[in-house]
Structures are given as structure tokens and as C-alpha cells.
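Step one of this worksheet: look at the structure below.
Only a part of the assembly is drawn; its chains keep their places, and the rest are absent.
Read from first to last, the chains carry the letters A, B and C; within each, the first residue is number 1.
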Amino acid sequence: MKQIKQWLQTYSLFLIFTLIIFILLEYLVRSELIPAFIIPAPTSVITSIIENWKPLFLEHLPATLLEFLIGFVIAVVGGVGLAVGMFFSKIVEKTLYPAVLISQMIPIIALSPIFVLWFGYTIWSKVAVTVLISFFPIVVGTYDGLKSSDKEYIELLRSMGATRMSIFKKLNIPMAMPSFFSGLKLAIVYALVGATIGEWLGASEGLGYYSRRMSGNLNSEGVFAAITILTLLGILMFALISLIEKRVLKWKYTD
Amino acid sequence: MTLVLKNVSYTFRNEANQKNKVISDLNMEVRNGDFVSLIGKSGTGKSTILKLITGLLKQDEGEILINGKAITLGDVGYMPQRDLLLPWRTIIENIMIASEIQKDLQITKDEARSWLDRVGLLAYENALPDQLSGGMRQRAAFLRALLTGKDLLLLDEPFGALDALTKKDMQTWLLSIWQELNKTILFITHDLEEACFLSDRILLLHLDKTLDDIPVNLSRPRHPEMLHEMELITLRHNLEKRIAHETN
Amino acid sequence: SSKNESTKEGNKKELDDISIMLDWYPNAVHTAIYVAKEKGYFEDEGLNVKIEMPADTNDPLKLAATGKVDLAISYQSQLLLSRAEDIPVVSIAALVRHSLDAIMYKKESEINSPKDLEGKNVGFPSSSISEAVVSSMVKNDGGDMSKVKMTDVGWDLMPSLATDNVDALVGAYINHEQVLLKKEGYNVDFLSLPDYGVPDNYELVIVTGEKTLAKKKESIEKFWRAVTKGQETLKKDPAAGLQILLDHENESFPLDKEVEEESLQVLLPLMEDPNIPFGYQDEAVWQDVADWLYDSKVIQEKVDPKEAFTNIVSK
């Protein structure tokens, strides 16, 4: 009860703001100041979601979720792995850090034929886009976090005879957590965007695919139905990670 | 337990490869059960000596021996000025960390708990360090050094960050623990009164890298009243004069 | 000469502005428009034409509907789809009179007719029309559509076939993808839509918004007259006409001359029919395509073809 009250207090203004925007949009569309085939009325979008809930939620949502989850897990595992590698080896760091940075400057759509070449039209091409797009914040977050360990703490543990591995486990990893979670929160949002873009590059199911198909059919309600679900999913994922963060970093948040 | 430093030298090198010979031909000895304070102006190399004894730094020349054997990492209990409690661990987890690191060190949770009880922290067993006051944190940090199980404890300005009143309490507390356990303590401080009050011997490190060994002729056990005895006051006065003429 | 310039400027001020958005970036199919522009046919008609290029193949229609552009080049079936979605656009002329779309495949893949697609993988560019095309053709050929695997390949039609990720393509044009794939050394062949029960359609049409049509009918007629004149000039000397296009584009986006030449050769016979004026649209063709779209469930409501087009040239 108290939590709900607090939540409302935090977000009420934003919710009111959103509501006003929706009402404004509804008015603009209904009065034909904006053509409905470009921005649909919010009510039509809701109607469209309800009418098509079966394909949307039972077919396309699970497909996107699967790509997203596989991609996100790979990005986390790979990103953390790379960060740890860079942390332990200057050579790995100097070789790959600039490459990771530069990989962010290449517009992904330009690389789509390469994905097709490597992965064909399997789920892996979407996973690849997801990974590529969400990899960076995880690497940076984890690496910066690992490096943030105070020299004095390390000396204290070494004075007790700790090996490098036990310093890593007992000090570096917990120290890296806050920064790792900052990266993770960015990455989970990007991963969802990545899965969507991946589907645009060729897919046969998924919300991104759905929105593109609807766009091809000039059905703007359908496009926005998919976008709405994607956005809500993104908010949910972000909230989920924030929640896990609060749990794991309890020591940071109890005050 | 005897700690012996023989002709120890140590030089810092910076990036530009400039050398700074901080410790030069140093000889000292700390015997079993001693409470020895190490004093000297800032930058004379007190902390460096402690790091050499822990093994965190490796001397360029000379020997550092405990019971006749060259020291290695993990041979002593070390407590730096900042408490350095890991903020994500509860107090009991913090003080037991050495037993997680050293396999041959077996300390049960019950033992740790009885220690917490002894220093008045049992109620905070499962609290996080942030929830404790400065004095409490310092006591926990001391327990952590104690629970390494080593005979020799190196304390680098452990009470430097505490306010004067809390510091007084901590000094009395430290003395009582030390007496009970028959530990050997090498103690760095800037506070001459503290050095006089606590120690059997005071080692005074000069800027020219020489070391004076000054005995403290106060009876044991010490109690706060002694702070106002002429003997302590004169000794402190004396030390002050010896240091004051040095220029940085 | 200064006097000359001032009169020129004076003339320019009297020109009516009209904008057209192409279906895709400039290529051989647009040669007539560039010829008309270069030779001053638009100016002769009192028009100042601004040519724009779209981001997405759906954009021209939408922008014509909102009046952001006066004219747009789009696809006949796409226009009917828009009508079904109540988007107020009308076709005013047919630019290409026959299907450019086809089912394309590598010769070595042993496809001889649509039913051979059973057990094969067909790539298409996220469009329900393309799916309907394959479905109609396979059924017409006595095949089982449920055995054909359809893969949406997004933007990457050619790479998907070249890398053997799909066995055949639909939505690829015989005047572009086919030519390019051949040039890269792939031996491609194709199946024509009308041969297997899909009505022959006006692949590219010139569309405008209903409001724009009411307001600017005269300018639109002038525009089409100039384009027709451009097409005449082009037919007389295709090489010279194409050179105008290549020159226009060459500064920024070097076009491959060989490819465009071949493309034009494929296109020219498909843009006009004997004894029918350039651009004239037949109601029967509209009716057929509309019926086919409805029958194959691409659109859910019948569209009246009479509303979808209007002829600005008479027979």
C-alpha cells in the first residue's frame, strides 16, 4: 500500500502528462488535423491491440522476446567476458577496446548484408544485431567497474595473503556491481531496440516484423500497436533490472 | 615472535624513472609482546616501513625476518588508517574475511561472534559498515586484523580519523585487548601523547632516515589519569622538541 | 546579356511549382522525366518541377495523400491497398504498363514452373502482396502453397539469393535485380506473373492526392504532356536519353552505365502498348487487379477501381 502510494507520488505528474498528450493526439486525429494513416488515434491503437491480441501476444511477442533474451544473454556473457579479459590483460585491452568503441560508430543497417551472409534468415541474424547493439554499455560498465577498485583495499587483501583470483572474487566483482548495473540498464533497453531492428532486416515473426508488415500494408494502427507493446516491454525490462539492482546492491540503497 | 629488520633499503621509482630513496640502511627490532610506536614527520617513510614488513613492498636491500624467517604476504595482521570495511559485507563477514582467504586459518562464526561481543559490537553483527559510527568501524577493522590470527599486528594511524574524545576511549580499549592477548603491536601515530601513553618503546624516524629508539618508563597497566602525570608530559615535551627542529 | 538574364528570371517567376517523388532513387525507369527536365519541356509547359526521392517505398503514397508532394510514383497494387485503408490517393497515369515483378531464381536450382517451388524457400520484401503473388502462381500451377517456405528478407533481396539463403525471390524486378545479379555472374531466370494467373498490372503509376488533383489538375496535365514528350525523345535515341540521366546523377552517385542501358532495354517495351497513348489506364486492368487483391485477401474490402484512377489523357 505504502509503496503504491509512493510510486503514484513519483509518477503521477508523468502519467498526467502522458494522458494529456494522448487526449491531444486523439483530438488532432479525430478532427483530421493529423491524418490517421500517419499517426493513429490512441484509442484506435488500443482497439487494434485488443482485436489482434492473439497474434500479437501469442506469436510475435514470444518471438521477439526469444531473440531479445538470447541476444541479451550473449551480450552479457560476452561483454562481461571481454571486460574481464581486458581487466586481466593489458594486451587484450589495448587491442580490443578501441575496436569495441569503433564498432559503435558504424551504422548497423549498413552491415545488414553481412549478417545475411553469416547467419542467413535464422534467429541468429536478429540475435547478432541485438548483441552488437547492447554489447557496448555492458563492456564499458563492467570494465570501468572492475577498474574502480581502490588500491588500498587491494593492498589490505594482499596483506592477508590473498591471491589475485580471490581479490577478484572478493573485491573487484562486488566493487564492479554498481557500474555493471548502470551498463546493464542501458543494454537491456538497447537489446530490445536491437531485436526490433534485426527483425526489420528480415524475419517472419516478431513485433518488429509485425510493425514493418503493417507499415507495408499502410495500417498505422498496427504499426503503433507493435511499438506500444515494445515500449511497454522496454519499460518493464528496465524496471526489472532496476529492481534486481536494488536487491543486489542493497548495501548501497539502505541508508 | 621477533621481528628484525637488517640494513633495509627501499627506493620509489616514478614514471619518469626518478628515484626517491625513502628507506636507507634501516635496522630495527620488535620483540614478543612489545607495544612499539613509530613516529616521525609526514613523509619520513613510516607507512613504507609497514608495507615492507607486510610484504606489500619488497625491499631493495637487506632482510626482514620474523622468527628468523624472511617475511611473506600473509604473515602479519595489518590495519590501515581508513577502516576499509567492505561496504557490501556485514560486520561479521568483514571481520571473518581473512579466514576465507587463508585456508589454514579456521575461525568459526561463534568465535567471531564472541569477539564482537567482547568489543561491544554483537548487536551490529549483521549490520552493514555504513550503519556504524567511526569508532565502531575502527573497532571492527581492528578485529579483522586480529582475526588473521597473527602474533604481530601493524597498525597505521588507526585512530587518526577519530575525534579526540572517541580516540581516548579507543586507546584504553586497545591497551586492554593487547594486554589480554599478548600480541605484539607496531603502531604508527602522529600524536605524541598517544605514542607515549600506549607504548613500551617509541621509534622516532628522522628526515635523514636515521632511527632513534626511546624507551617509555611508565608502569603498566596504564590508565587515562597517567596522561596528566609529569613523566608522560615531560617525555612528550622532549619528543616534540626533537622533532620540531627538523625542516621538511 | 544582362537583359536576357532578367527576362529569364521574369519567366521563371511565372512558372508553376510542381513536385514529384520518385518510387526509388533515379534509375532508367525515370529517364523520360529527366529528359523532359533537361530539354526544357517542363519549362515550355510553364512548370518548375522538383524531383524528390523517398526513404521508404510507402512514403511517396502517404506524402501525396497529405499534399506534401504533388505527385508520386507508386505501384498499382499498393495504391489499391491505400484506397482500402481510406488513404485519399488517385492514379493519374500508368508509367509502366506491365509487371516488372517476377519470381526470380538461379537457373541451376531446377525451377521450371511455380509448383517446383514446393519444398523451396522464397524470399520476399515484407509485403503481403508478394506473398499473394507466390500463392496465386503456385495454386494456378497446381502446386501446394503450404509446402512453399516464404522468408521475409527485408531490404536485402539480392544478397539473400546470391548467398543461397533463399532459392527464389519475389518482389525483385526484371529490370534491376535481374540485371545486377547477371552482372555479378549469377545465371538467373524468372517466371512471369501473368503466365500463372496473376493479372498483368501497371507496375508503376503516377499518383496524386485527391485534394491536389482537384486543385492542380491543369498543372498535372501539363506535367504529363512534358513527360510524354520526354518519352518520345527517349525512344528516338535511347542512348542519348540515358546519357542525360547518367550525367545528371554522375556527379554524386555514379550509376553503372551498362546496368542502366540493359535496364532501359528491358523497360522500354513494357512502358507503352501500341495504339494506346502513353499513360492511358484501362478500367479493366484496374478491375482485374482489384479483384485479384480482394480474392487473395490482401485487402478486406472491395475497392471501386473508378475511384482509384482517373485518366488525364484520353484514348
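We adopt the following convention: a contact is a pair of C-beta atoms (placed from the backbone, for glycine too) under 8 Å apart; a residue touches a chain by one contact, two chains touch by 3 or more.
No experiment lies behind these values; they were computed from the predicted model shown.
J.: Assuming the shown chains are one of each kind, how would you write the subunit formula for the complete complex in this file?
T.: Chain counts for the entire complex are A x2, B x2, C x1.
As a working rule, only the chains that are shown with their structure count from here on.
J.: Quick one: label the inter-chain contact graph as line, ring, star, complete or other.
T.: line
J.: Just the chain pair, please, that has the highest number of C-beta contacts.
T.: That would be the chain pair A-C.
J.: Could you work out which chain's C-alpha centre is the most distant one from the centre of chain C?
T.: It is B whose centre lies farthest from that of chain C.
J.: Which one chain sits nearest the middle, judging by mean Cα positions?
T.: When every chain is reduced to its C-alpha mean, the one closest to the whole-protein mean is A.
J.: Just how far, in Å, is the C-alpha centre of chain C from the one of chain A?
T.: 39
J.: Roughly how many whole angstrom separate the Cα centroids of chain B and chain C?
T.: Those two chain centres are 86 Å apart.
J.: Which chain B residues sit where two or more other chains touch them?
T.: Not one residue of chain B touches more than one other chain, so the list is empty.
J.: Tell me, which parts of chain C touch chain A in their complex?
T.: Listed in rising order, the residues are 56, 58, 61-62, 65-66, 78, 81-82, 85-87, 123, 126-128, 150-156, 159-160, 163, 165-166.
J.: Which residues of chain A touch chain B once you look at their complex with the stated criterion?
T.: Touch list, chain A to chain B: 150, 152-153, 155-162, 166, 170-171, 174, 177, 249, 251-252, 254-255.
J.: Where on chain A does chain C make contact in their complex?
T.: Touch residues, chain A against chain C: 35, 37-38, 109, 112-113, 116-117, 120-121, 200-204, 209, 212-213, 215-219.
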